[in-house]
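Worksheet for the structure shown next.
Removed: one protein chain of the complex. Kept in place: all other protein chains.
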Amino acid sequence: MIKRKNMIKRKNMIKRKTWQGGLLYISIMALALLTLLPIVLLVTNSLMSGREIVSRYSMDITVFNVLNTEYIKAGDAPFHFVEMTFLPDYITFYQYFKLFFKSPEYLRLFWNSVILCVPIVVGQCIISVPAAYAFERLQWKYKEHLFFIYIIVMLMPTQVLLVPHYLLAEMVTLPPYLAIILPGIFSPLGIFLLRQQLKGFPHECLEAAQVDGAAHGNILYHIVLPNMKPSVAVLVMITFADYWNIVDQAIVFIKNVFDEPMSIALSKVMQNDTGMFFAMACFYIVPIVVLFMACRDYISQELSFVGVKN
Amino acid sequence: MNKFLKFILVIIITMGSLTGCSFEAKNDELYNSKLEEITVHLNKYGESVDELIKSPQNGNNSTQKELATDSTDSGLIGTLRISVMWPDHETNLIAVAAKKFQALYPEVKIQIQFHDDVLKYQAQTSVELMSNTAADIIDFFYIPYERYAAAGLLADLYPLMNADDSFHKEDYFVNVFEAFEDSQNGLFAVPLSFIFNSVSMRQDFMKSFDAEFENRGGISYQQMLDLYVRAQAGMEDENLYMSEFASATSWFEFEWDNLVDTRNKKVYMNTPEFLSNLEKIKRIKLTENVTQTKDGPGVIGSGYFIRDEIFKRNPAVLFVLNSSIEENIQTLLPFHDMIYSKPIPILSDGMPTMYAPFVLGITNTCQNKELAWKFLSYCMAERALPVKEVDTNSFLFRLGFPINKQNFRKLVQAVANDTLSKGGVAGYSFSGNRTAVIEESMAQVEKWCGMKGKVMQMDLNLFLDLIYPDLYQFLIGKQTAEQTAARIQTKTEIYLNE
Partner (left out) sequence: MNVTIRSRNKKKYREWVLWLLLLPSLMGMLIFYLLPFFLSMYYAMIDNVVSRRFVGLQNFIDTFRNLSFQRALKNTAFFILVGVPLNLICSFIIASLLKKMTKLKGFFGLIFLIPMIIPAGAVVFVWKSIFDVNGILNWVLYSVGLPMKNWLESEWVLGIVIIIFLWKNIGIGMILFWTGLNRIPKTYYEVARVEGGSAMRQFFNITLVYIMPTGFVAALLSIINSFKIFKEVFLLFGNYPSEWVYLLQHYMNNQFLAANAQKLSASAGIISAFIVSVLFFFFRSQRKLSEHFS
């Protein structure tokens, strides 16, 4: 009797679980779709011709969208709603053609972005990994206070430090790219993220290795680094995304319009030529998505990570 | 999978770099073509370009802080840095004057930095001023020089002007200098050219609506608006238009003095009069040349005699703005049977309004202010204008009247000659001795330009950027007047209080 009741209970539980599981999947999928919506729109809109973009998005009434205007109240101006769509009326690659072959100056800007971001990311990794390890292993009375200062500096908005950086750059006559790259390399974000990862690291392993006679460098390279890979991947993603997007410092430090990174040109093109803006935005997103895919393995390692590798 | 992605990344970066590197040549091309434009036009003056003009890319990364020692008797010595916004047109008065100045005083070196991006220019000027590395002379195009002056970053020019013996004030339009004084009667920005805002009205309208404003010294925008509404109500089909200047933002441009009190930081935009004016603005019909778009009023086409077209095509256009010096002079010339009146100045608080498209100033961090002032006065001084092309002349002063009276007379004479010769083509005739007519007209224009004027003490572009989004929503009927007024009030208060 009791066995039967238990079996029924278990069956009910399984049914509820599968029903709950299905709901779970649906809700997560809906959220994921919602998250990806703007990006998908970006890609599909880049395949539209310029005329279609204007007729779809502008508030003005043109020949092409006059049939879709609404007359809200008698006497008010007629009104054209934005017609966003996943499928353009006419799919054309003209915007990409215009971007790559007719306006080569944007490719130059893209290259500027790359030579601005890559040294920063590489430098961050080189500097932050040993520093985080040192922070963790150091025995010093004021260690936490120093870390506190790091955190405070990390939270500063950019305008605060812009004028002093400019002064420094002028005093030492740094070339404009270096004036942006050097502060980026020494940003405290890296140490903060990596140290948090290291906090969960059992000290016994490290001390055992030390007793066995390994130097700090060896410990770092052989034991700690493989386990920190996910954090480093996250750090690379965050730093790259930050500096791929840079606007404030670039406007001030870089004097020549042709040396600017592409992030600044995006907002200008958005107002002037909306069609090419979509193509440019898609092109601009590609490197970072590629980097993301490359780091994906490490990050999903993090996602399924349970214990410490020895 | 990973390898494939890395391969793609490498390909993209290589492609980007290859095409980017080949653009190095195009960059030089663009730079060289700009240099060519300057050469072509400086050649008109019999000049030739040399290392004077530096482009931003290979120019002034190294700030030359050589101290200047000036000696007034044996000629001037020193270094000047000038920061200029690249003009729309090829000629640049600063470059021309700098060349000649350096020829006159061989011990002086002048470096000019050209900018062509407004956002960059604003940001870089700010940073340079804050870090004490600014140029000695700055072009205030799109720059809020009132704020810099209030912060003490600019030098007062009156002491320099008075200390300079070779500068005779009577050769210049002193009324324009006075218009640019700040509240403590200090002059922080000197205009190299100026224009008075004025309108013309159709003669028959003037008579029928009893609006003899020519003789009343001017008309305020409020009066124009009231007249328009009254006329519109009086006409049967209500098809009365204002021309391109009268978009909704003009109200704020001309009446800002009654709406905003910059000194006490008060804004008066929530009064019932303002609300009724907003309603009146909504009733304005603009001529076909203009559309009210999301980013501001847009004018399609403008030109020398297009105003006649406007007046003739739309039978009922009330006011037309005289926006250029050509139009101002044209309406002052005694043509027969002109359908529009003489220019009527637009008043604000009883005083004619004016603006200056070409304003320069000296920063307080300049080491050698006397040298900088000497150069400024040289830019303002009388010079030989090429006689052949009227266009070059007016662009030299950024389409304004020159502030030196001799330059002014030369320019007006050239324009008047030009207009009189073209007037025959456009259908207007005049009678009498041409020289005498020109003399009389020039005297009239000079008297007219000698009015004591008033300059907007706030950055107009910034102000319009502030209010236009809400104003546009009101004009298309998506927002009531009260909401719009409240919102504009708050935004302006935030701006003033900063």
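Order as written gives the chain letters A and B; numbering starts at 1 within each chain.
Rule of thumb we're sticking to: contacts are C-beta pairs under 8 Å (C-beta built on N, C-alpha and C of every residue); 3 or more make two chains touch, one makes a residue touch a chain.
What you see is a predicted model, and the numbers here were worked out from it, not measured in a lab.
K.L.:
Given that one chain is not shown, which residue among A:I8, A:I91 or A:I151 touches it?
P.N.:
Answer from the full complex: A:I151 touches the omitted chain.
K.L.:
Among the options A:L47, A:I120, A:I191 or A:V232, which residue touches the chain absent from this view?
P.N.:
A:I191
K.L.:
Which residue from B:L80, B:L93, B:I112 or B:L129 sits in contact with the chain not drawn here?
P.N.:
B:L129
K.L.:
Can you work out which residue in A:V54, A:V118, A:C205 or A:M270 touches the chain that's missing from view?
P.N.:
Candidates A:V54, A:V118, A:C205 or A:M270; residue touching the omitted chain: A:M270.
K.L.:
Which residue among B:R147, B:K280 or B:K405 touches the omitted chain?
P.N.:
B:R147
K.L.:
Tell me which stretches of subunit B touch the chain missing from the display.
P.N.:
122-123, 125-127, 129-130, 132, 144, 147-148, 151-153, 364-365, 462, 465-466, 469-470, 473, 478-479, 487, 490-491, 493-495, 497-498
K.L.:
Would you write out the residues of subunit A that touch the absent chain, in ascending order?
P.N.:
21, 24-25, 27-29, 31-32, 35-36, 38-39, 41-42, 57, 59, 70, 72, 79-82, 84, 127-128, 130-131, 133-135, 137-139, 148-157, 159-165, 167-168, 182-183, 185-186, 188-189, 191-193, 196, 199-200, 210, 215-217, 220, 234, 237-238, 240-242, 244-245, 247, 263, 266-267, 270, 274, 277-278, 281-282, 284-285, 288-289, 292, 296, 299-300, 302-306
As a convention for this text, only the chains that are shown with their structure count from here on.
K.L.:
Per the centroid of Cα atoms for each chain, what is the distance between subunit A and subunit B, given in Å?
P.N.:
Centres of subunit A and subunit B (C-alpha means) sit 43 Å apart.
K.L.:
In the complex of these two chains, what residues of subunit B are touching subunit A?
P.N.:
The contact residues of subunit B facing subunit A are 2, 5-6, 8-9, 12-13, 15-17, 19-23, 26-27, 56-57, 59, 61-63, 116-117, 119-120, 123-124, 127, 130-131, 133, 291, 293-295, 476-477.
K.L.:
So in the complex, the part of subunit A that touches subunit B is made up of which residues?
P.N.:
Residues in contact with subunit B: 58-60, 72-73, 75-77, 79, 100, 104-105, 107-108, 110-112, 114, 162-163, 166-167, 170, 173, 175-176, 251-252, 255-259, 271, 286-287, 290-291, 293-294, 297.
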